[in-house]
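Shown next, in structure tokens, is the structure this report addresses.
As you look at this complex, bear in mind that one protein chain is not there, while each of the others sits in place.
Chain naming follows the written order as A and B, and within any one chain the residues start at number 1.
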Amino acid sequence: MKIIKKYITVYTLAIQGAMEYKTDFLISLVSGGFTIIIQFFLWTAIYGGSAEAELFGYDYGQMVIYVVMAGIMGKYVSTWFEYEIMEDIMEGNLNRFFVQPIGHLGFRAFGFFGVKTLENSMVIIISAILLWVISSTAGVTFSLINLLILLLIAPFSLMISFMLSYCLSVANFWLTWGWGVFNGARVITTILSGGIFPLAVFGDRIASALMFLPFPYIVYFPLNVAVGNIAGLDILFGVSMQIMWIVILFIVSQIVWPIGMKRYIAARG
Amino acid sequence: MQIIKVENLKKHYDYYQKDQGLKNSLKNVIKRKKLVKEAVNEISFNVEAGEIVGFIGPNGAGKTTTLKVLSGILFPTSGIATVGGFTPWERKKAFKMGFSIVMGQKTQLNWDLPAVESFNLNKCIYEVDDAQYRKTVEELTELLEVKPLLKTQVRRLSLGERMKMELIAALIHEPKIIFLDEPTIGLDFVSQKIIRDFIRRYNEETGATILLTSHYMNDIESLCKRAIIINEGHIAFDGNLADIERDENTTIEEAITKLYENKEAKAE
Partner (left out) sequence: MKATFKEIIKHLRVYRLFAKNSLMQQLEYRANFIIGIITECTWLCTKLLYAFIVHRTDSHVGGLTPDQVTLFVGTFIILTAIYTGIFMNNLGSIPWRVRQGELDLMLVKPISTQFHLTMREVEYAIPIPNIIGGIITIAVSWSRMGLQAGFVNITAYIYLIISGAALAYSFFLIPCLLTFWIVKIRALVEIVYNLWDFNSMPMQIYGKFMQRLGIFLVPVFVIANFPVMALFENLSPLLLAWGVVVPLLLFFSVRKLFNIAIKRYSSAGG
């Protein structure tokens, strides 16, 4: 019971912390908004300048929904604690996890999901407004049921994203300044997860090869459900793939973190 | 010749009171309490060429602010000052070429590079010719015993070594007027003494005028015949340290502390 209480404290503390970082959140919303505007106009121009009505298996309406929602999903699954872990390791703050009866993964998970509940409820409201604006101005239609399914499976995406960042954070034990790695990794992850364009633009072969990686299940899979390109039993298959990746990444983290910790303790004598 | 003249110099600035808590932050958006800090209040003094003058005073007394105004970094609220014949805050190039300021709390050295790179940069900025530059660096590194450290990255130097490099960087262009703001802060006794001896010798050999502030009475006593004691923006004493009234069993520190307390009486 006591342990649960501790986790809850971390959770609420994280929410308070998030309130303080509200300006950073605002920045990322506005800059994300810029990307969405650019993408919207780009695809409108591409479909306008092309003889085909359907490109890469998406009609205009599907593509617009996809790229707009991709910008929003990027915000929805974004992580930041890699940098906190970097600081913790540099400043030797990880020691407290040897003393406190609270696991590091647990601490990060509760802190992360604490901030995310708050942020993402705003993200969901904003995306609802955005979709309403787009549908009423650009004449794009979407299926409400598909969007509800998206709402249900998006938390799994968030968990994959969390576990991925958590595994990647071990790089901090070997690098003094991991920020470069994380920034690079973030761009690559975004591209490979379909967070900028649908993976189909790379061609069918590359797209289906990428499906063997965890990344597409963060953005590409849920958004294809949203635009109706994945339906029925395929949704269930995708969700089980999501769960599988969460489990695999959890196992990986349980292997790599102790190795890093050992190095951390050894380095500090 | 009076190389520095200061007359009724005043520096006031506004700041805003901020109480703790979100509620007060919001309140501040609508109405802020404006307060005036009287950093320097109508001070006057003159410095002869070749003098070393020490500024003494508690934290926040206005020492650094005075030096910043005399360097042209800050504009005064009112008053007149001439330094080497120039009004500092006009920031004329000829003025900047002839003086130097060292702030013990700030660095002009590039942290990641050997100090010699920063010297070289200053050589270029101050238009010093090669022969002169080589001679100056040679002499100063010799005097301060840091010659072997010239090629070591500044971040690997000790605090004392870094301060010595800081001094050299400030003297590359052979300034006639030098402001030293707490040049010995945080240093061990040995380094303090080396720097003190160096300042005295530099003054004797070049005849440069030096204004320095310090918390360490040793610095002032051994370097300056004349001290200016500032408290809360006012000059409480200006003259030879030996002239401060005190009986045999009071230390100079105690005598000065007493001066602070009498500040009001003196100011009137």
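Keep this in mind: contacts are C-beta pairs under 8 Å (C-beta built on N, C-alpha and C of every residue); 3 or more make two chains touch, one makes a residue touch a chain.
Since we're looking at a predicted model, the values are computed, not measured.
Where the complex has a chain not shown, which of B:Ile101, B:Ala115, B:Leu180 or B:Ile256 is the residue touching it?
From the options B:Ile101, B:Ala115, B:Leu180 or B:Ile256, the contact with the absent chain belongs to B:Ile101.
Which residue from B:Glu48, B:Asp112, B:Glu138 or B:Asp188 sits in contact with the chain not drawn here?
B:Asp112
Hey, which chain A residues sit against the chain that's not shown?
So the residues of chain A touching the missing chain come out as 23-24, 26-27, 30-31, 34-35, 38, 41-42, 44-50, 52, 55-56, 175-177, 180-181, 183-184, 187-188, 191, 196-197, 201.
Considering the whole complex rather than only what is displayed, give the residues of chain B touching the chain that is not shown.
So the residues of chain B touching the unseen chain are 11, 13-14, 37, 39, 64-65, 68, 71-75, 89, 91, 93, 96-97, 99-101, 103, 105-106, 108, 110, 112-113, 117, 120-121, 124-127, 153.
Everything that follows uses one rule, which is that only the chains that are shown with their structure count from here on.
Centroid of chain A to centroid of chain B, CA atoms only: how many Å?
53
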